[in-house]
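The complex is shown incomplete by one protein chain, all other protein chains being positioned as in the whole.
Then we have subunit A:
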Amino acid sequence: STDSFCEHISVGRLSSCEDTDTCCISGGPQHRPVEQRDPGWKLFGKVPPREGPIKDPKRIQKTHCSSQISTSNISPFEDTESTGPGNPTSPRHSVRKNLDFEPLSTTALILEDRPANLPAKPAEEAQKHRQQYEEMVAQAKKRELKEAQKRKKQLEDRCKLEESIGTAAQIWNQEILPNWSTTCTSRRVRDLWWQGIPPSVRGKVWSLAVGNELNITHELYSICLARAKEKWSTTPAPSLETEAEDAGSSNRESSLELIKLDISRTFPQLCIFQQGGPYHDVLHSILGAYTCYRPDVGYVQGMSFIAAVLILNLDTADAFIAFANLLNKPCQMAFFRVDHSLMLTYFAAFEVFFEENLPKLFAHFQKNNLTPDIYLIDWIFTLYSKSLPLDLACRVWDVFCRDNEEFLFRTGLGLLRLYQDVLTTMDFIHMAQFLTRLPELIPAEQLFQHIAAIHMTSRNRKWAQVGCYRFHISLVWY
């Protein structure tokens, strides 16, 4: 069939098209002489190690005149053999591949006349076949070219991204961070910030943005940690028979056992927080120290994820300082103290903006009785670190550290906006499942576009005002 013919063509032709591309983007200067003349055998553009023992006699014969083998580090086709017998003075030609060496598939589509023992085709039919043949080849070629261009673009995008991260890191290190107090609010920095903080400076920026309102020192961390350790050693390991079940405060203190249980369930796929993992003790220390620093709050599920993300970006003591200050933000305090009415206030404010921004989806949620407490709790308690891929979660944290709680709810709305179409086709249980287990691949740029498209004003009131307003109402009602 035509289709399978085209497949053949496309496989066989691939390399010749790539060559043209390689010429364009790898250019000449990269060429360097390689002593080993034998370019290795090649199948569909893959080159095994040059020292490979396989030698095609025909190839050696044909390539003897090639004096250069060009390789390019930046070419997406770097595993493509690029040698040729062409004019050695021109890099372009030296990259050119001799099609004679192509594997069978290159010649899979050859238009031949009928064998002599058969009657010849009528001229008209022969002409028609020739035309069809050319069309097929042309089409296949076009497709290959397109694919090659697509890959080229992907690579260029990646290079661009890496380069921009490098440049951004430099800007953050050399221009922004040294003059933090004056630069941090500038338009330019805000734009850079939105694009994601380079991982190398992320921790520093988070620390600066979160601040240290609580004036926690490294020393205080050491003191809290020492107390926690003291408590661990005096608390007998929980045994089967006797386990104190005192009321009130001791429940908070049994935090210690909960911490132990949760640590191994924090980013288990990373395998660094589990027993024996490199960050197991650090996570344990920070969470333990916090229960001594704020015994009234103690350990609450969700904290282990927040501490873990901080540990991945900061030194232990600084991670603790950021942790305590983050949890001290009004929204986080409300949630981690499980202040039910205040949490409902937040949910209600969220719903105001939900309805305003996504009225259709909001109606669909209402019809299905899908309330924010079902999906927002996980998102807010873990600051998205459990529900989003880690790199994306970090980008959300970047802006959250700057814009505070408002950005958490805005992100939630951005997610709902991103998945609006699929959500509106689902019933309650499927929506609930979807939102409590988001897709593993979430397009970062798209998500941020959707977040940006969320308006955080409702009837001229901003997030905080809506929250306050609701809060007053709830005070009056209860």
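The criterion applied here is as follows: a residue touches a chain if its C-beta (ideal position, glycine included) is under 8 Å from a C-beta of that chain, and two chains touch if they have at least 3 such contacts; residues count from 1.
Just so we're on the same page, contacts and distances are computed from a predicted model.
Only one of "DNA/RNA-binding protein Alba-like domain-containing protein", "Ras-related protein Rab", "Cytoplasmic tRNA 2-thiolation protein 1" or "Anaphase-promoting complex subunit 2" fits the UniProt record of the hidden chain, and that name is "Ras-related protein Rab". Of A:Met136, A:Leu192, A:Leu208 or A:Leu258, it is A:Leu258 that touches the chain left out of the display. Residue in contact with the omitted chain (choice from A:Gln132, A:Thr217 or A:Thr371): A:Thr371.
Screening A:Ser285, A:Thr382 or A:Thr411 for touch with the missing chain picks out A:Thr382. Only one residue in the set A:Asn117, A:Asn215, A:Gln269 or A:Thr425 touches the chain that does not appear here, and it is A:Gln269. Along subunit A, the points of touch with the absent chain fall at residues 238-241, 243, 245, 251, 257-258, 261-262, 265-269, 298, 300-302, 304-305, 338, 340, 343, 371, 373-375, 377-378, 381-382, 386, 429-430, 432-433, 436-437.
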